[in-house]
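This is the structure I have questions about; it appears just below.
One protein chain omitted, others in place.
Chain nomenclature is as follows: A, B and C, assigned in order of appearance, with residue numbering initiated at 1 for each chain independently.
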Amino acid sequence: MLNPKTIDDTSIDQRVYTLNLGPQHPSTHGVMHLLVTLDGEVVLKVEPVIGYSHRGHEKMAENRTYEQFLPNPARMDYLSGMIFNHGYCMAVEKLCGIEVPRRAEYIRVITSELNRIASHFIGAMDYAMGLGAITPFLWGWDDREHILDLLEGITGSRLTYSYGRFGGVRNDITKEFYDGTRRFIDRLRGRFWDYENLINQNIIFIKRSKDVGVITKDVALDYGVTGPTLRGSGVNYDVRKMEPYSAYPEFNFDIPTREEGDCLARYQVRMAEMEQSLNIIEQALDHLPPGPIRAKVPRLVTPPKGDCYCAFESARGAVGFYIASDGSRIPYRIKVRAPSFSNLFVLTEICPGHFLADVIAIFGSIDVTVPEIDR
Amino acid sequence: MPTAEPTKPLENVRNSLLQVIPEAELRDRDYRECGYHLEVRLVMRGMRRVAREMKDRRFFLETITAVDFLEYFHLIYLFSTYNEASFRVMARVKLLPEVRPFSVWDIYSEAIWLEREVYDFFGIRFQVHPNLKRIINPDDANYFPLLKSFGKTKFTTDIDDILC
Amino acid sequence: MEVKGNEPICIPSRDLSPEYVEIPAVVGFAPVQDLLDLARVNSLWPLTFGIACCAIEMMAAGVARFDWDRFGIIPRGTPRQSDVMVVAGTIPHKLVSTIKTLYDQMPAPRYVIAMGNCAISGGPFSYDGQYAIVNGADKIIPVDVYIPGCPPRPEALLQGFIKIQTKITKGIIDANRRADKAARKRKK
Partner (left out) sequence: MIQAGLGEFLFVLILFLVGLLLPLSMVIINFVLGPRIFGEKRLVTYESGMPPIRSAWMQFGASYYLFALIFLAFDVDVLYLLPVLLAYQKGTGVFELLEFSLFLFLIALAMVYAWRKGVFRWR
């Protein structure tokens, strides 16, 4: 086979050509553009080109007060919008030193974990659809609609939530939400058995996923990979456990990891994480403390001079909000550390040598959201 | 396990960094208040040594970003660990606008794209970079968006060093 | 592309450039065309072109619960086989040439749905000094139906498709429905 290092697409050898797995492609989860250099079916080089969904969030942050910037985080990674929203509120609270009442922390954990399950449904089932399995895609989205109904009941929106406020959450959870979540937990626990039968033992799914796109621990460290993609390679790094924030220390849940590091391992980690999230929600609902849902916070938050970096775990990995404030109402600089950005460029390391169809499988198993990369 | 003050690993990193770059200024920061444990303030020359030392101690490069303070830039590197109680080290480099910092891409492969993003938004040209071109903005764009001089930004004029 | 930061970015508003003018069919016989329109209405194949958050709601409209298959809507991967282009999401400058290329590669008759505030007017990201996005899809390609919302609910997207159906059949269905209602009232 030709040596990937020395080949580029202008080489005289006719068999090598470069293909645009471009912005508009059914398998690229949004407008991701992969420049794939191929020798027949074998991939020699993959170069992701990004920027097709760049909206200038960070420049907007320098024109908006902290409150006006609230809707933006949920539109960065719209699959785990609730987690980003709470993360941004947590970053500003850390900067201003605002204490969040325990009930609000519990509500944040419940809604974040529900959003994580919804995001994993899309991540895992889009991966399965990348391999041609349409039924799990329909099942996954159907179960996800239950979560969206629950969250829409209390927040009013299905995808891009602005539910968090500095110092707590906007409104309390209702009785229907409480009962609905209980019913949802029981229903979903029964459904995992169906997914197990439909996909996990499917010989085609296993043959297409096993030993495909193996990410070793060193490569993961070199590229700063975090999240389920990293946990599929055997490193149990999860910001909820390593740097406990919000109310997570009060729940016991474990971090599922797999040792193989291939596409199947990442898929299994996502499915196992859904069960862990269900445990967390159940424990949070059992011990939901009474009390206020928002701390006393001035209408316009003016944090002191200084900067702070607040890390939290989204469905795709370790997200970090770096906020530098100059003491005024408008942030001086907000930098969002997007996990998808680091997870994406692992492709350039692990894709050479696979077939083109495997590149789509690997890209699906890494599960990135494009606007989060381009911010 | 809550992050009680991880004295043991933090001390190791502090001592090793002190040996590697004696001229840098190390500060302990309270994690609960600012999100990182150790801040290293140094000049551009020492940055590659810090990166190599962090790579040897199995830290991963969380992000590279810059903050524009009109007369100078702050180039911010964040390192974090996978394994034991995670703690975060921030390397802060003060750059004058025309200075071309060294690239750390051969130590951390992810730095290739992180540095391209910093160049794309701030115009900071890294030396010895494999292909330093724009990554997010259109290739024929002639502006560096996140500079304070570009476009609309409301910021108070009395900017001294924010972080002191 | 010369972009200065401080004044707002505005690409000259789309004059219906000649390349987008549809050349009508050779046989312009009305009843035949109406019959064809009725056939086109019930098999609108959208191009799977989701850019951002609205794409997720577009997929949700395609899945079991909202199920746009009822209207004969089958998403197609290539522009060569699609009738409707749903612009779902924000349009950065880097994507403008792609949208134009895809729109050109779609055969006539073709329609465009601008889904979400970003595609209508730049939505939550359009402000004085925005350097990255184009304020609205109609600055690039002629748009038939605008669906407000951020993101709009899947039902709103389905209603957008129905509105396109009414537009295609030039309101024939509504006219007949109104005529029947008037007739029933007169008979009472």
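The rule is simple: contacts are C-beta pairs under 8 Å (C-beta built on N, C-alpha and C of every residue); 3 or more make two chains touch, one makes a residue touch a chain.
What you see is a predicted model; the values in this text were computed from it and never measured.
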| item | value |
| --- | --- |
| Contacts of the hidden chain among displayed chains | A, C |
| Residue touching the undisplayed chain, where the options are C:Asp104, C:Asp128 or C:Glu155 | C:Asp104 |
| Footprint left on chain A by the chain that the document does not show | 1, 9, 14-15, 17-25, 33, 39-42, 355 |
| In chain C, positions touching the absent partner | 19-20, 22-27, 32-33, 36, 78-80, 98-105, 107-110 |
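To be clear about the criterion, only the chains that are shown with their structure count from here on.
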| item | value |
| --- | --- |
| Interface ranked first by C-beta contact pairs | A-B |
| Cα-centroid distance, chain A relative to chain C, in whole angstrom | 30 |
| Distance between the centres, which are taken as Cα means, of chain C and chain B, whole angstrom | 45 |
| Chain centre separation (chain A, chain B; CA means) in Å | 24 |
| Touching two or more other chains - residues of chain B | 137-138, 145, 151-152 |
| Per-residue overlap in chain C, given as positions that touch at least 2 other chains | 94, 127, 129, 131-132 |
| Residue numbers on chain A that touch chain C, as the complex places them | 22-26, 30-31, 51-56, 59-60, 63, 71-72, 75, 78-79, 122, 137-138, 141-142, 145, 148, 158-160, 370-371, 374 |
| Complex contact set, residues of chain B against chain C | 137-138, 140-143, 145, 150-152 |
| Touch list for chain C against partner chain B, complex | 1-6, 93-94, 127-129, 131-132 |
